[in-house]
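The other protein chains are all here in position, but one chain of the complex has been omitted.
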Amino acid sequence: MAKDYFSQWLGIKVLESGIGISKLSLVIRKEMLNGFGIAHGGITYCLADSALAFSCNSHGKKAVSVETSISHLVSLSEGDELIAEAKEEHCSNKIGTYSITVKRVSDNVLVALFKGTVYRTSKDW
Amino acid sequence: MAKDYFSQWLGIKVLESGIGISKLSLVIRKEMLNGFGIAHGGITYCLADSALAFSCNSHGKKAVSVETSISHLVSLSEGDELIAEAKEEHCSNKIGTYSITVKRVSDNVLVALFKGTVYRTSKDW
Amino acid sequence: MAKDYFSQWLGIKVLESGIGISKLSLVIRKEMLNGFGIAHGGITYCLADSALAFSCNSHGKKAVSVETSISHLVSLSEGDELIAEAKEEHCSNKIGTYSITVKRVSDNVLVALFKGTVYRTSKDW
Partner (left out) sequence: MAKDYFSQWLGIKVLESGIGISKLSLVIRKEMLNGFGIAHGGITYCLADSALAFSCNSHGKKAVSVETSISHLVSLSEGDELIAEAKEEHCSNKIGTYSITVKRVSDNVLVALFKGTVYRTSKDW
């Protein structure tokens, strides 16, 4: 996290981090809005992708994301606080699959659903 | 673009924008790196998602992204310049489907492949 | 189901079907194998997609699948019995989002993870 400049810019907080799991939060700021005055879809993606990175790297071997998808369910506004929670669905020797939910804290509504596939290298980090 | 604060922060330049198409560029900066010293996967996603937004809103009706997926093919470093190019694959009354390629300018290598589905509202913007 | 010829060929059984949910099963037969002697990836997809159809049409309005993704976690053999379970993650006026898990009955292992987005028409069926 110390050298993770983008997560710092996003203002991501690590609420939980363990083997195959992670829980991160973020608050939508003005500079994260798009031209329609709602959060750029990339912001939710970035939070979910960071949750993916924290959980898939928890085994000690460096893992890289190869394919991810996100369903955007609800539009988000300035001030909304989000929590992303990652769950390892499967982990073989080389491939890992994760699902990440993103919820809005104020009403606990699911705002995005993310699925990620990573390739697990043999390099320690 | 004037009110698109996040695209401004990303330093996105609009190279082309027309009915169903768009071409945007961005340069990877230090504050876009993750803890491994490479670009956060979210950066490429944000660029591609902006290209999606420019192309799917080109018909005059407001469209919102409902589902997107991205394949990350190559790791990216500080200083890399990227160009995202959107193509409308299908557009019905309510649903639009787009494919976006992201290439690195220096060697023209494909670095990410993005597919996006949008819901086309009946509101003008 | 009476006119659903392909689900009949697949030998799909409807274990449960309600508002936004469904639970279907299928047994892998010899004619579902690919050239490597394992189940064609399409079989798991077909089962999950049928589960999606049963759950998203449960509201009485006809819904059509616009975008789906599936992660294949485990290879499957002749004789394996599978259960797909659909969950409605979000349902707005026009768009619905569903996640479907596919498990092997013998050991309860998750063999595939499916995410689907549907467009909800205004037509009754």
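In order of appearance the chains are A, B and C, and numbering begins at 1 in each one.
Keep this in mind: a contact is a pair of C-beta atoms (placed from the backbone, for glycine too) under 8 Å apart; a residue touches a chain by one contact, two chains touch by 3 or more.
What you are looking at is a predicted structure, and each value in this text was computed from that prediction instead of being measured.
Across the interface with the omitted chain, chain A contributes residues 66-67, 69, 94-95, 97, 117, 119. On the side of chain B, the interface with the absent chain consists of residues 69, 71, 73-74, 89-90, 92, 97, 99, 110, 113, 115, 117, using the contact rule stated above.
Residue-level contact of chain C with the missing chain is found at 1-9, 30-37, 40-43, 45-46, 49-50, 53, 62, 64-72, 75, 125.
Criterion: only the chains that are shown with their structure count from here on.
Bringing chain A onto chain B by least-squares fit of CA atoms involves turning it by 180°, to the nearest 5.
Residues touching across the chain A-chain C interface largely coincide between the two copies, over half of the numbers being common to both. Averaging C-alpha coordinates per chain places the centre of chain B 31 Å away from that of chain C. Work out the mean CA point of chain A and of chain C, and you get 27 Å between them.
Contact of a single residue of chain B with at least two other chains is seen at positions 66-67, 69.
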